[in-house]
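Of the protein chains in this complex, one is absent; all others appear in place.
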Amino acid sequence: MFKLKNRNFKLFIFNNFFILIFTLNACTFPNNDQGNNLVIYSGRSESIVDEIIKDFTVATGIQVDVRYANSTELANTIILEGNNSPADLFFSQDPINLEKVAEQNLFAQLPNEIMQSSLNLNYQITNYWIPTSIRVRTLGYNSTSTKQEELPIDLYELINSKYKNKIGLAPTNSSFITMVSCMIYFDGEEKTNTWLKNIHDQGYIEYPNNSTQINAIDNDEIKFGLVNHYYTLRYKSENQTSNVKNYYFKSGCGSLVMPSGIGVLKTSKNKENAAMFIEFLLTSDTQELITNNLFEFPVIDIVNQNNQLPEINSFQNLEPNQWLELSKLQTKAVELISKAGY
Amino acid sequence: MTFDNLLIRARNIEKSYNSDQVLSDFNLDVWKGSIYGILGKSGSGKTTVLRLLAGFEKPDYGSIEMRGKKIVDDNLWTAPEKRNIGMVFQNFALFPHLNVQKNISFGLNKSQIKDGRLDEVINICNLQNLVSKKPSQLSGGEQQRVAIARALAPNPDVLLLDEPFSSLDAQMAREIREEIIDLLRSTKTTTILVTHNQEEALSICDFVSILDSGKIIQSSTPQEIYLHPVNKVVAESIGDPNLVKGFANLGKLETPLGTFDTHLIGAVDVAIRPECISLSHDKNGKYVVKECNFYGHDQLVYFKNSKGETFKARTTPNKEFELGDRISIHISEINTFKSKI
Partner (left out) sequence: MKIPKFLSSLNVFIVVTFLSPIFYLFFETVNLNDNILQFIEIWDFYELFFRTFSLVVGVVTISLILGLSSSLIISRFKFKGSKIILSLLILPLVFPSYIGALTYSSAFSPKGLAINFLSIFGIREISGLSGYIGSLVVLSLFTYPYVLLICFNTISNLDNNIEEAAKSLGSSKVKLFTRVILPRMKQPITYSALLVGLYVLSDFGAVSIMKYSTLTKVIYTYYEIDITGDAVYLYSTLLLLTSFLLSFIQRNSDVSSQIQNSSRSKNIKKMELNKFKLFITYTYFVLVVFFSLILPILVLIYWLKNGLDSGLNVELVYKGIIGSIFASVTTGVLAFFIAIPITVAFTQYKSNFNKILEKVILTLYGLPHITIGISLLFISLKFVPRLYQSFTLLIFSYLIVFLPQAIGAGRASTYQISNSFLEASSVLGYSRLKTFYKVTFPMIRNGILSGAALVFLSTIKELPQTLLLRPTGFKTLSVDIWSFSIEGQFTEAAFSSIILLAISAIPTYILSTRNLRSQNDI
C-alpha cells in the first residue's frame, strides 16, 4: 500500500531531526527489572534511613532502591501486591504494620544466621520480623517551667482544665495512632473515646508531627507534648541549653515501647542480599549510629550506650500477638480520633 | 475544429449526494485553447462539475475522456494526481508554510525547475518581486496570481478555475480579470471557469454553458446566449431582462409592453432586455416614470403601466426623465419562449 519514496523519507527525517533525537531518548526507559537492586519499602523517613543505606552500599556494593511512604500505606500495598510484590524488605517503625504483613503470610522465615544472632537482642522477636531499634512514647516537658511533682501519673491525668491549650499532639502521626490503639486494647473503647473527646474539648494544640511539638515545648508555648522519646533527645543535642526532657509514664500506653523492625518478603528474589541488609542493621556500627545520631534504643548491647536512655524493660512492652491485636484496632483508632473532632 | 482539438469530453454524468441529484445527464465538450465558462446559481452543481473533472469526486454514472483517453468510466477512475489538471481554488489554498517560490514550484520536479520552467512562470505572472514572501503577506490579487502560477507551472492540459474572482471586490476583480485572461490567452491554456457572476462569464469566456438544476441548458458563445437565450431560465441568468407573460393568437402576441408579431401560439414567456427599450416623453403615453437609478455609465429608468406593473429601461446617463413623467416606449427586440405550464 505504501511505497516509502526514499527521498521524501530522508527529507522528513532531516526536517524533524531534533524531535527524533528526543524520541530515541524516550525509548530508553529505565526498567524496573534491576535484578540486582535491593528494593526496600520503608515507613521510616528518608532523612533517617538515607545515611544507613549509603553506608550499606559502600560496604557491600549492593545498590538499593527505597520506596518511602506511610507505614500503613506500605503494609497495605504489600498485602495488595501479594505474590507480585517487587519489594525485598519491609522496614517499618511500627510493629502493627509488620504484624499485619506477617499475618498474611507474606514474610519469609528469617534465615538461621539472623535467628542465631538475634538471641543476644534486648527484645523478643518473631520468626518473621526483627526489631532494629526501639522507640518509646513519652511525655515531653520543659524542666525549667514544670516541676517533677507536676508530672501526671498517666495519660488520663492530662484531663484537667489547667492544661487547657497547653497540651500538644499530632493526631495524624502514626505513633499517636498506635498509642490510641494500645489504649483501646488495654483500657477499652469507651474509656479511650472519652479521653480523646475530653482532650479535644479541653483545648489542645495540633502539630503536624513530633519535632514541631518539642520546639513548642522549648518555647513554652505548650506544657506537655505526646511524642516519641528520641525527638526530645535530638532536639536537645542541637540546642544544648534547652531544658526539654522526656517523662516516662510509670505504666500505661503513654510509655508504649515500639520497636522498629524489618522483615524479608516471601516474594523477594534477592533474599541473600536482603539478609545482608538486616545483618548490617544489627552491626554495632549501625546500632551506634542509630543510638548516637537518632537517639533510639539499640537492640544489641553496645559499648557506647547513650546514658540518656533509661532501662526500657520497665515500660509497656507487648507480645507479638498483642501487636497483631493492635493492628486490628488501627482502623477503629483512626475512626475514634476523627470522630472526636481532630 | 477537429477532434484532435477536443480536450475534454464528459458524457452522461450523473451525480447525487444523499439522494440530492446534483448533476443529471450532464455533457461537456471542451476544445483545446478555449476559455470555457460554466455559469450557474449556487447549488446548480457547477462546483461539482469541477470536482468531478479534477478527480475529487466520482460520478455515479458517466464517462470522462481527456485527450482521447478515457479517465473515468464504469470500471475506471483515475486519481487526481495522475490527471494532468491544474486547479485554482476559490480560497486559493496557498500553502501557508511555504513562500511564493516554493508554492509555485510545488508541482515541479527538479529537472523542470532546472530547465527554467519556474522562472518562466514567475515572469509570466509578474511575480518576481514577491518570490520570498509568504502567502499571509500578500494581497488578494497577488495571492490569486500565485495560485494561478502554481497551477500553470506543471503545464497542465487544462486549468480549472473555481469562482476565481469571487473573493475580490468588484473593482479589483475587473482589473485582475483582464490580467489573468491576457495571461491565459498568451499561454494558450485551455481553461474551464466556473462562476455565478454573469459579467465574468460573458466578458472572459469563448464559450459559456448555463447550468441549471444539474443540466446544461444552453451552450454557446456569450453573444449568442445573451441575444438568443433558449428559454426563460437562461434569459434570467443573463442580463436583467423584463420578464412578462403574453398570449399569442393568429400571429399576434399581446403583452403588457405592447403587441408583437410571432409565430408561436398560446401562452408565451417574453424577455425584453432593458437596453432594447427606448423612451420618449408623451403626454398621452401609457406609461409613467417611477424611478431613475443612475449608474454612471448608464441609467435604469423604472416605469409602470396603468395596472401598476413595473418595468425597466436602460438609457444614457443624461437626466431626461423625472418622477411622474408620462412616456411611451419603443421596443427593438424581444425573446420569446413557449410557456411551460
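Residue numbering begins at 1 within each chain, and the chains themselves are lettered A and B in the order written.
One rule holds for everything that comes next: a contact is a pair of C-beta atoms (placed from the backbone, for glycine too) under 8 Å apart; a residue touches a chain by one contact, two chains touch by 3 or more.
Everything numeric here is computed off the predicted structure, so don't read it as measured data.
For the chain missing from the display, the contacting residue among B:Met66, B:Met87, B:Val100 or B:Leu202 is B:Met87, taking the whole complex into account. Residue B:Ala54 is the one among B:Leu7, B:Leu23, B:Ala54 or B:Cys205 that touches the chain not shown.
The residue from A:Asn37, A:Gln202 or A:Thr283 that touches the chain not shown here is A:Asn37.
In the complete complex, the residue from B:Gly33, B:Gly107, B:Pro256 or B:Gly285 that touches the missing chain is B:Gly107.
For subunit B, the residues touching the absent chain in the complete assembly are 54-56, 79-81, 83, 85-87, 89-91, 93, 95-97, 106-107, 150-151, 154. Where subunit A meets the chain that is not shown, the touching residues are 1-5, 8-9, 11-12, 15-16, 19, 22-23, 25-26, 29-32, 37, 39-41, 45-47, 50, 65-68, 70, 72-73, 76-77, 79-82, 84, 86-87, 172, 205-206, 208-209, 211-212, 215-216, 221, 330-331, 334.
Here is the rule we go by: only the chains that are shown with their structure count from here on.
One finds 87 Å separating the Cα centroids of subunit A and subunit B.
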